[in-house]
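A single structure is presented below for examination.
Below is a slice of the complex: some chains, not all, each in place.
Letters A and B name the chains as they come in the text, with residue numbers starting at 1 for each one.
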Amino acid sequence: MFIRNNWYVGAWSSELEGGSIVARTICDQPIAFYRAGDTVAALEDRCCHRGLPLACGRVDGEILRCGYHGLEFDTSGACVRVPGQTRIPPGARVRSYPVVEQDGLVWVWPGDPERIDGAVPPSFHWHVTPGWAWRPEYKLVHANFVMLSDNLLDLTHVGFVHGSTLGGDTTDHAAARLDVTRSENRVRVARVMPDTIPGPFHVRAGGFTGRVDRYQLIDFTPGLVIIDSGMTDVGRLGADCSVAPGTFNLNKVGFNGLTPETEHTTHYFWSMAHTAGAGDPAAEDAFFADIKHTFDEDFEILDRQYARRRSLPDATYIDVDFDRAGLQARRILERRIAEERDQQQRHHSLA
Amino acid sequence: MFIRNNWYVGAWSSELEGGSIVARTICDQPIAFYRAGDTVAALEDRCCHRGLPLACGRVDGEILRCGYHGLEFDTSGACVRVPGQTRIPPGARVRSYPVVEQDGLVWVWPGDPERIDGAVPPSFHWHVTPGWAWRPEYKLVHANFVMLSDNLLDLTHVGFVHGSTLGGDTTDHAAARLDVTRSENRVRVARVMPDTIPGPFHVRAGGFTGRVDRYQLIDFTPGLVIIDSGMTDVGRLGADCSVAPGTFNLNKVGFNGLTPETEHTTHYFWSMAHTAGAGDPAAEDAFFADIKHTFDEDFEILDRQYARRRSLPDATYIDVDFDRAGLQARRILERRIAEERDQQQRHHSLA
């Protein structure tokens, strides 16, 4: 189960350069993304004539032309030309999806357009703020998307899974102070580890030689988890996770766009914006190598975890104390899923 | 769905040389083809003892010997020897299939032998006519066989899919004159493009420097599509697609044997017989390279088209003007499928 009435990341803007068409299934719906002049269009990825994916075709201005027989579609999904005839057959159209491009990202609404109701995609200004370095990354994860928000909302795993990079003391991780706040569609977590040791990454990227204060500010909404984290010398972190001006903070802000492909697979769009070393190619490369290694460790865990869960569908699970942020996110997702189900049933009973 | 009471290509004769056994599933039935002395036999590819495919065994004269315990079968499918005992157990036999070898092809009847009723496989004399060059090719296509007859009966796609070889002007392709004739089990199409530009292949193989007349004569029967095509200098093509004696015609005749493996996969046996350059190894290689590239483009389209159709089983499709030959072929196949279904139901109700 997943929610469709939501803004999800569909693609990185950079994937659509040079006439590229990105084929991506979102919430079980195959979609072809392409740059149509000044805007981005998202069409059902299936020609209504013989079924070839439209992503096998070509972009020509605002037109997407099928690669099999040359039928042409505009950004609304209407077929506007059939080679060899002037008549456009009734029903010659494919579905188009609402799209918003901002912050280097293409957001798509795979659900009912009438439910948008003014909602706008979340912003991530770090992608467009001077002085911040980041790289657009993508991975298809073989896990239900709830496993991914669980992973990001419980950072106790950092000590056990990422020992060679973000790592740190596993006991301090488990004992981290955790302030969880939930509103209707959002979970915020302030997670603080005062007076602890840095991970190997922090030594390499931040040059820490002694004990540190460490924090993560996690912001979950369905489809996106932002993690604003930092580290500073011990004693320099305020109660509100602020760092005194002039104090070095190894600050990085992670973008984690989580888009259901199917019930069992999730598109993971990620970046890690940072200022330390930004502009220095060698430092950026080193930073990125560590972070990519960290994400690869998560992907391995997520794939194996989910494969096991699928192989034992009747198994039961326990929850522990540090799950409480993830559980709040699950409650939001479950409520939204139930709401969509109710809406569809009402829709069917009215029809 | 597919029809079983039909002659289909099961193998190229050349595949059976040197004692080779060809294992191929035809209409959901695994079959082992082998050369049994002067003839070709086709047996159910499953030993009736423990189930090893008979294609894992060895040919010995007219005998096919199982590779596991040495049981021996004759061309009728009867088990004629069990090692270590003289008694042949009752029921020790496998199904055998009617086979006809001609024109370098092995044709098989996967359905009810009583329904053959004098029917003979279609001939393709170009394979045995001196002066014509051709090569036997095979590809397993991941598409229902109707997608393949659609493809061959609508050559509008040539302009869009095969631009670097057969190509030509896409608008002229869409505007080609199309004469469609249907009889009980056959669709014939005469498709003419007068006064058009040649494709890159025609320039290379035929040396055309100016505008040309181009034609295709397509002959569909279930299981085989023959395409006799040609090109000549503009103004030299008769209304009946004949070319005046002494006029150069870049004539080629394509054999397209389409044999259902399963509902979702189709064996594609193809050749392209031609005279231009025949006998000159370099010219034959160049001709073949272009044609093979063209077929590979079709296979890519067919695989991707069918994968999309399977992923969206409830989607609906439109037809356009240039589909009318393909639609006639579909009508024939649908009628034949319905007839077989009725025959089976009558058979079951009588039993």
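Observations on the model:
Here is the rule we go by: a residue touches a chain if its C-beta (ideal position, glycine included) is under 8 Å from a C-beta of that chain, and two chains touch if they have at least 3 such contacts.
All of these numbers come straight from a predicted model, not from anything done at the bench.
What's in place is 2 chains of the same protein, and the file's complete complex has 3 copies in all.
Criterion: only the chains that are shown with their structure count from here on.
Chain A and chain B, compared by their mean Cα positions, are separated by 47 Å. Considering their complex, residues 30, 45-46, 48-53, 56, 66-71, 82-85, 89-92 of chain A touch chain B.
By the touch rule above, chain B contacts chain A in their complex via residues 147, 150, 154, 156-157, 159-161, 170-171, 173-176, 301, 304-306, 308-309, 311-312, 315-322.
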